[in-house]
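We show some of the complex, not the whole, and keep each chain where it was.
The chains carry the letters A and B, assigned in the order they are written, with residues numbered from 1 in each.
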Amino acid sequence: MAVDRPIAQLGRRLRVGFVGGGADSVIGSVHQIALRADGLGDLVAGAFSIDPQVSRETGAALLLDPSRIYDDWEEMLTAEASRDDRIDAVVVITPPSLHQRISSAFLAQGFHVLCEKPMTDSAEAADILARDAARATGLFALTHCYTGYPMVREARELIGSGAIGEIRLIESEHAAGGPDMIRDPEDRSRRHWRFRRESMGIASVLGEVGSHPHNISEYVTGQRVQLVSASLSTIAPGREVFDNAYLNVTYDGGAVGRIWSSFVAAGQEHGLGFRIFGDEGSLQWRQEDPEFLWHLTPGQPLRRISRGLPSTSDVARDSTRLGWGHPEGYLMAFANIYRDFLSAVVAHELGGDPAPLLDRLPGIDDGLSTMRLIDAAVRSHEAGGQTTAVTGSR
Amino acid sequence: MAVDRPIAQLGRRLRVGFVGGGADSVIGSVHQIALRADGLGDLVAGAFSIDPQVSRETGAALLLDPSRIYDDWEEMLTAEASRDDRIDAVVVITPPSLHQRISSAFLAQGFHVLCEKPMTDSAEAADILARDAARATGLFALTHCYTGYPMVREARELIGSGAIGEIRLIESEHAAGGPDMIRDPEDRSRRHWRFRRESMGIASVLGEVGSHPHNISEYVTGQRVQLVSASLSTIAPGREVFDNAYLNVTYDGGAVGRIWSSFVAAGQEHGLGFRIFGDEGSLQWRQEDPEFLWHLTPGQPLRRISRGLPSTSDVARDSTRLGWGHPEGYLMAFANIYRDFLSAVVAHELGGDPAPLLDRLPGIDDGLSTMRLIDAAVRSHEAGGQTTAVTGSR
């Protein structure tokens, strides 16, 4: 722990509010732990649920000041905007269909916004949010949490430094299959919201799951998907949305690759990972074994790079809390997103430059890229798998 | 070792001849070890190379009777056909472009034929060989060696018995990238024959490499690829053939899947494996760790099935020579192909039924299926990845 850290210069911890993430939400408690980990901010306000009762109970369980537990996000926005001790940043943890409206509204009032993925529920909404964020004074980032893993960041640094040469093939996937994913209950009312057409649209597998391998492959390589040929399937009998997506893609840097996302890879516990092949070697990583990055060089011993080694990059080492040998896991990866975002906010508040910190984080451009890919993938699928350009206003 | 084994009933070891597999061939020595392993046959004759000098030196190094070391396969066929102690079986280890002619000719003279993969160099040639094999009295099988692995056979048995339910997704790949694969020497004359258009055609990656994941996925699931959408690439600069193939496929049993074959997966040492997902679980296997079959069931502990366990199937246990704990590896998998094929020949010679043994081995139908897939894949690629039916005369 450095005693001269910027938060001490600021002289207070940041005040953070949540929209969503209530006691009925799994990801809500993940956000809380990630926020607390480094002591940079406190959760002081929230509209935690679409159900005001849940919101109130959540706030009470968290021992929040009752006056800052809100029934809905509009109320929260109005109230917080007028407080002297108003929150510095809001975290948007709602269903994707609300992301744009909430984010745009808080940005418009000068708040910093940290938003869950996928950024929106359509390419159009993504464009709107991009426009609004460009006009805003506040900072914006996406909690594509897997980019918080030190070894993912190390992969990005190594690729950037040419460690595996020119990138040729990019294989990524997020294919899981838990008991509640591989089939739907007969009783439609008992189905998970992921598998209801009304809540997530028919291509939910692409937003919910596929956005991760897409984002991570772009994050580590610095390339954007340019062309996509999609084959979407509904595998579980009676299901009303796609639950398996095969995308064959071409990146703007010249690489080709595949992105597989699935809810029906029966028995795979999480199933996120990438393999990036250059003309001199490859880097491979799996979220279920995240402490290690595997560096393959043809004809040479395989190298397993451990988180925390002295030879790793500054960014990777700066994203750890422990030396090698003690696994840090998912929550600290998620906490890195918070640490970098809140540190960027502190830098911003102190009049410094938040850019180097924001550079570590997925942001507007990344969210746009994902939403446009999904859009193009659905069009490709509807055209029988035709190769389709990922287009956008910029 | 059972003392009452059929070979003892026959009272002699089988006489085997090689076409190809000379001292200039890596795979030739693999065949020799596989043939020797179980003492069912002796290599007694051969036309080991297109170069008569190499053939003679190979035969001499193997201490063969000089009169049975031949300059070419036609000479060998004529001479062996007229000997009283003629070979029982011939093994065809030549480039694929010769497989059909040699196999058909030996079959026509009543020899048993064990042929390397891919079965031929075209769907047409495969049809001819299929017709000739149907007319022949001799047995025919393909050395798709990976089907000799006990745990691959166990996967087939488990899937057949419904252990993972109805098959939904079939992922297979064979993606390697050694120093001599990922790029070509500038001097064209020093390029490997795999990467010369004149020797293997432009789609050699599909025959040389892709035939393995295709065959193994059909072998373990009992399903045939029916539709294919192909994306073939030439990745290494200046290379004149495809070296990476992405196939998206639909199987006739209803499963969808992908087959990836590559010479440019830099640093992967071998890279053959499959993941088969049913509606109740999945089975996963990697050739580089072949003693184990991984059985995943959603929400339950992962099970690692070891070769040799009492709970494994009769076929799997019959395909091993050792108890669990001592790895058997690739050569014994290859030897299983020989053991089953030669045992089938013995059964045939003793008037028994070779069918149960041949059922363990890839044969004409499997070779046909592969050659037709390759044909369809090339057509699909040329049509911009259009979904294309894998068609055939039967």
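Note that contacts are C-beta pairs under 8 Å (C-beta built on N, C-alpha and C of every residue); 3 or more make two chains touch, one makes a residue touch a chain.
None of these values were measured; they are calculated from a predicted model.
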item	value
Given 2 placed chains, full-complex copy number	4
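Here is the rule we go by: only the chains that are shown with their structure count from here on.
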item	value
Distance between chain centroids, defined by C-alpha means - chain A, chain B (Å)	44
In the complex, chain B residues that touch chain A	164, 168-169, 171, 177-179, 181-183, 229, 231, 233, 235-236, 244, 246, 248, 256, 258, 260, 262, 264-268, 275, 277-282, 295-299, 302, 384-387
